[in-house]
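Here the complex is missing one protein chain, while the rest keep their positions.
By written order: A, B and C. Residues from 1 in each chain.
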Amino acid sequence: MDDTVSEGSDVLLFLSRERTYLVRVRAGERFHTHKGFIDFDQVLGKRFGDVILSSMGVAFALFKPTPYDYVRKALRATQIIYPKDVALIVAYSGIGPGSRVVEAGTGSGALTSALASFVQPNGRVYSYEVRKEFCEQAAKNLARAGVDEYVVLRNADISQGISEPAVDAVVLDLATPWLVVKEAHGALKGGGHLVSFSPTIEQVVKTVGAMSVGFADVETVECLVRRMKIKAGSTRPEGVMRGHTGYISYGRKIFR
Amino acid sequence: MDDTVSEGSDVLLFLSRERTYLVRVRAGERFHTHKGFIDFDQVLGKRFGDVILSSMGVAFALFKPTPYDYVRKALRATQIIYPKDVALIVAYSGIGPGSRVVEAGTGSGALTSALASFVQPNGRVYSYEVRKEFCEQAAKNLARAGVDEYVVLRNADISQGISEPAVDAVVLDLATPWLVVKEAHGALKGGGHLVSFSPTIEQVVKTVGAMSVGFADVETVECLVRRMKIKAGSTRPEGVMRGHTGYISYGRKIFR
Amino acid sequence: MDDTVSEGSDVLLFLSRERTYLVRVRAGERFHTHKGFIDFDQVLGKRFGDVILSSMGVAFALFKPTPYDYVRKALRATQIIYPKDVALIVAYSGIGPGSRVVEAGTGSGALTSALASFVQPNGRVYSYEVRKEFCEQAAKNLARAGVDEYVVLRNADISQGISEPAVDAVVLDLATPWLVVKEAHGALKGGGHLVSFSPTIEQVVKTVGAMSVGFADVETVECLVRRMKIKAGSTRPEGVMRGHTGYISYGRKIFR
Partner (left out) sequence: MDDTVSEGSDVLLFLSRERTYLVRVRAGERFHTHKGFIDFDQVLGKRFGDVILSSMGVAFALFKPTPYDYVRKALRATQIIYPKDVALIVAYSGIGPGSRVVEAGTGSGALTSALASFVQPNGRVYSYEVRKEFCEQAAKNLARAGVDEYVVLRNADISQGISEPAVDAVVLDLATPWLVVKEAHGALKGGGHLVSFSPTIEQVVKTVGAMSVGFADVETVECLVRRMKIKAGSTRPEGVMRGHTGYISYGRKIFR
């Protein structure tokens, strides 16, 4: 059953915010942590939300992974995108169940799996990746996250052409997004959203410049998320925060 | 057809980021703006993404409204939640197609419609609102946004009880969220997410305090979004930004 | 006496943070506000810190202006620099009593008066301004702020040369600071600080590029100040904040 851990279930073992482990449960196996091992035979049949003890008596909660857990845990083969940025990209792109989305580059498939989880079951993500080895790794990650049936992986250079017509959104996480703006315009349906994520300001200036033709409502934002330490009597923001991940630029296609 | 404006279509008339109008197109009618009127007979049959001219010759783009456009345009009967916060709430709550979500309070239905757009077609949002007049207004707004079939409105005080068992997420935008934490725990399935949005730090301290029993991975964040002025040679952040909307607190249910 | 309002005293009339008036008190005169007029004969002889009533019975506090009050109240002939940025410029430049500082451009003299207040009584600010009318206006503002004896105004283009040798710091608030970096290096003593304030990122990139020769410890920061609404039970950051004023770049001269 869906709310119970069974053979082959993915489980997020939660010790603390900084210490979580995404594991696949197999009868007869163990998972070792610095706080002792977890005996999977004891995990089978437990409910998600249950708390179990490791061999050292340390408590771990059993959580069902969300798409964001997969994002956080995806192989670090490429610099992955942050959940906050995924959230804003989804918000700005108007993506939802049934959306047809083109994405590039696939990388490890972290953003891809998040997009796929929002467009399922009838939508599709067409994800372009020029490097063959990333394509293969992403295919594995998407299968593991259980969203591979909603994704079409294309081992191709997106700047050479987009095969899908009239898509709802194009999402770019590329080193040279400005080279793809014209292709994206051709692939989008009228009013469709182009969203681009870039770490540097020079990338943004070039991309937004390229969007000055054929797009309206063009906007660039950055998003800062600050964690709070909440404790009656000593509440304060956390001392260290992420100062930058990237800028998000977007616009909506107009016909001209 | 879906990509063409027809009788009864909702259209977002886009003049600039600050000047957009969400209208329902009716043959024979006009919509008046300070830049001249729009003749709906000229709009009918146009594609979304087309640009038309007002009676004063000013260009307006025709966009298909996204859930966020509805959020932005919802009646300002209550202080509505910002798109950036909706985005993070959706991200943190693990909501997606098929999710069963409890929400309170409904208010004007802005957050409700956004949640509904993500859980459709098989999921449901059960939205509690104690004030009858808000319930009625929200019902209209949800119908207008085309998501009413995915929402069950409950004109009831959520602190008196939640009728739905084993939901995936509970989302609170209430003045006294800490009074609902125990009820939320009862309604959630194991590992399910509680997300609470509150403007003041005192609300957060009380709510997070109440979550110290029965929840793990409890965290509070605030999100700052800063717009950039992108123009080659004079790029800079915008001079004025929103300094605060509210804090987002969340946690995952554990059995104890 | 210094703590009492006398003929000719400058007084900051304080109604609220948003409503303050910097006036010079003269016997027999009145100052009119939208909350009634202030009778200066009643103000004479009062202590700084006293609260008086306007003709409409509204309370105004009598404050002695600080350099920052003069900064805030300087004629808005040019876009003036914010107190937070003045504070960081002073901090980063190592300016203090006795420092010899070169500044450009003078503008309305707002930053000049703040710098002068920190270097007095033995230090000097040499302030360059190419536009004659600004020089004249700044001279008046500096006299009004009582710091003119610590400032030498130069109606000259700083990019054509700096007359003062071996200064402690050079502070630039110019449209094209990169054109002055070489001159600044020549004028600074070893280890002296160059500080440049610029609104746009392109100005920063050019200026920091020019500083790659002859400067060490080169750094660029931006400073965001957020006001809090402090009230037991409803504490939160203010809803609107300044999102950007400018970037502050600095470095210390090395001999090469």
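We adopt the following convention: contacts are C-beta pairs under 8 Å (C-beta built on N, C-alpha and C of every residue); 3 or more make two chains touch, one makes a residue touch a chain.
Note that the structure is a prediction, hence the values are computed from the model and not measured.
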item: Neighbouring displayed chains - absent chain, whole complex; value: A, C
item: Missing-chain contacts mapped onto chain A; value: 199-202, 222, 226-227, 232-245
item: Positions on chain C contacted by the hidden chain, ascending; value: 3, 14, 17, 47-51, 61-64, 66-68, 83-84, 86-88, 90-92, 94, 96-97, 117-121, 166, 189-192, 201, 204-205, 208-209, 216-217, 219-228, 230-232, 235, 247, 249, 252-256
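As a working rule, only the chains that are shown with their structure count from here on.
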item: Interface sides of chain B and chain C: same vs different residues, half threshold; value: same
item: Chain centre separation (chain A, chain C; CA means) in Å; value: 47
item: Distance from chain B to chain A - Cα centre to Cα centre, in angstrom; value: 21
item: Chain B-chain C separation of Cα centroids, rounded to whole Å; value: 44
item: Contacts with two or more other chains, residues of chain B listed in rising order; value: 201, 222, 226-227, 232, 235
